[in-house]
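All protein chains but one are shown in place.
By letter and in written order, the chains are A and B; residue numbering begins at 1 in each of them.
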Amino acid sequence: METPEQIRDRLLARFPGAQVTVVVNGSPSAQHSLLVDAAHGREMAGFLRDDPVLKLDQCSNVTGVDWPEKEVVETRKTTVPDPAGGTPKIIEEKSKRIEPGCLEVVYHLFSVALRHGPVVLRMRTGNRTDAVTLPSLTPVWRSCEFQEREVFDLFGVKFDGHPDLRRILMWDAFKDHPMRKDYVEPDDYEWEPTPHGDVLAKAKKHFPAPAAPAAAPTPPTATA
Amino acid sequence: MDQIAPTTVPITDAERDELRRHGILLTGLEELYNWGRSRSVWPLNFGLACCAIEMIAASMAKFDIARFGSEVFRPSPRQADLLIVSGTVTKKMAPQVVRLWNQMPEPKFCIAMGACAISGGPFKQGYNVLKGIDRFIPVDIYIPGCPPRPEALLHGLVQLQEKMRGQTISGPDAPRHLRADLDCDCPIPEFGEHDLEPPQNDILFQPPASPVRTPKA
Partner (left out) sequence: MQDLSPGGAHVRAVHDEFHGDLLEVSMGPHHPSTHGVFRMVVTLDGERIVKLKPVFGYLHRNHEKLGEGTSYLGSMPYTDRLDYLCSMTNNWAYAVAVEKLAGLTVPERAEYVRVILAELTRLLNHTCLAGFLMQDCGCSGTPLMYAFREREKILDLFESLSGSRMMCNYQRFGGCRVDPPADWLARAQTLVDGYTAFLDEFEALLTGNEIVMARTQGVGCMSAALAVSAGVTGPALRATGVAHDLRKVDGYGVYPRFNFRVPLGAHGDVYDRYMIRVLEMRESVGILQQALAGLPGGPIMNPAAKLRGFRPKAGEAYGRIEGPKGEIGFYLISDGSPNPWRYRVRPPSFINLTILEDMCLGHTVADAVIILGSVDIVLGEVDR
């Protein structure tokens, strides 16, 4: 199979004006991916599916990834020559920069006909609040239909051109997108005698230990 | 049923055995009633998750729940006596489980099978997982395990039968269905914007108080 760089070059030649970058994967799996711009996403996906060399006829896996905005601390070193003629001083300047967050959708493409893959395709939204629309690839691969609904439900990415974009796992009235990293879950933990560490931490928030000895716990009202 | 006076057995067990040897069966109404219903519990054919497979296994050849009179799994809640909550109850599923419980006629019983049905189990920290079905419906028997083995389910069923045999049919300790002052229906929670509304049935479930460490003198 072609390398991601070769696919990128062919895509750029075929779609002038499009943006395609190879995202290098540092792990031993070496599954490098192609980051494509949303404006040309669907045309490029159709090209990858129909291209006789690649023939990526199966979109196996669609998933979202949440990248919240994060603070990046950059250290810049400057060398200041000592006016007295001694050794030059090194001054470290620290600058803080907020890297904007985004939501990312990852598609794993395989070829059933030619038995190769994966080609990993990624698209990113502008931010995590209002510019969250990406083109739907359901017209290209049917398998994206439910998986894109899932990404919409859990991450809040809106897919333009999806035939039936509704929540799929949570109920329709639900407002949050629970797979986002900043999702706050409802606090309905009770105190239990032998809790898991994280459960205990959450339960303590809900049931702070009273300062004075409290009365014995009230038994649940017997109804059975 | 309120008019029935408490049944008393004026003869000893030895005398009863003597009568039985002569082909005369002497029993009380309460004993007969409880014996009959405890030996013919019909569970609802209702599987939720992993535990449902073990529930099916309990009804199959090797474990054979029919030995305890409970092989008649009814698909309709109208015909069932026993709700086996076999698996994780999610918040999306909880209103349906409560509705099924309300649709079952009295006398009815509930077994919480497995860690998830008891407290949320390994999935307790999930945002969509109900942390125990006893927040919405009254539970009679809890069976721990993830999943409990079929033998554990059978043990739970035997325990339930014990419980049924110990019930009196009149007086202040009479079960729910024989009393006019208790409402048998549980309110069905509704889907809210972030969670179920209400998140629990406060009459049935009150979270235990957190432990208090007395300061050292």
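As a working rule, a residue touches a chain if its C-beta (ideal position, glycine included) is under 8 Å from a C-beta of that chain, and two chains touch if they have at least 3 such contacts.
The shown structure was predicted, so the numbers you read here are calculated from the model rather than taken from an experiment.
Asks: Per the definition of touch given earlier, which of B:27, B:40 or B:96 contacts the omitted chain?
Replies: Result: among the candidates, B:96 touches the missing chain.
Asks: Using the definition of touch stated at the top, determine which of A:3, A:25 or A:79 touches the missing chain.
Replies: A:25
Asks: For the full complex, which residue in B:50, B:72 or B:174 touches the chain that was left out?
Replies: Selected residue, touching the omitted chain: B:50.
Asks: For review purposes, identify every residue of chain B that touches the missing chain, sorted by number.
Replies: Chain B touches the missing chain through residues 45-50, 52-54, 56-57, 60-62, 75, 77, 87-88, 90, 92-93, 96, 100, 116, 122-123, 125-129, 146-147, 149.
Asks: Spell out, residue by residue, where the missing chain touches chain A.
Replies: So the residues of chain A touching the unseen chain are 25-29, 31, 33, 50, 57-61, 63, 65, 106, 108, 112-113, 115, 118, 120, 138-139, 141-143, 145-147, 154, 163-164, 167-171, 178-179, 198.
Operating definition for what follows: only the chains that are shown with their structure count from here on.
Asks: As a quick test, compute the distance in whole Å between the mean CA positions of chain A and chain B.
Replies: Centre separation, chain A to chain B: 44 Å.
Asks: Can you tell me which positions in chain A touch chain B when the two form their complex?
Replies: It is residues 169-176, 178, 183, 185-186, 188-193, 196, 198-199, 202-204, 207-210, 213-214, 216-218, 220-221, 223-224 of chain A that touch chain B.
Asks: Help me check something: in the complex, which residues belonging to chain B touch chain A?
Replies: Of all residues in chain B, those touching chain A are 92, 119, 124-125, 127-128, 131, 138-140, 175-176, 182, 191-195, 199-200, 203-214.
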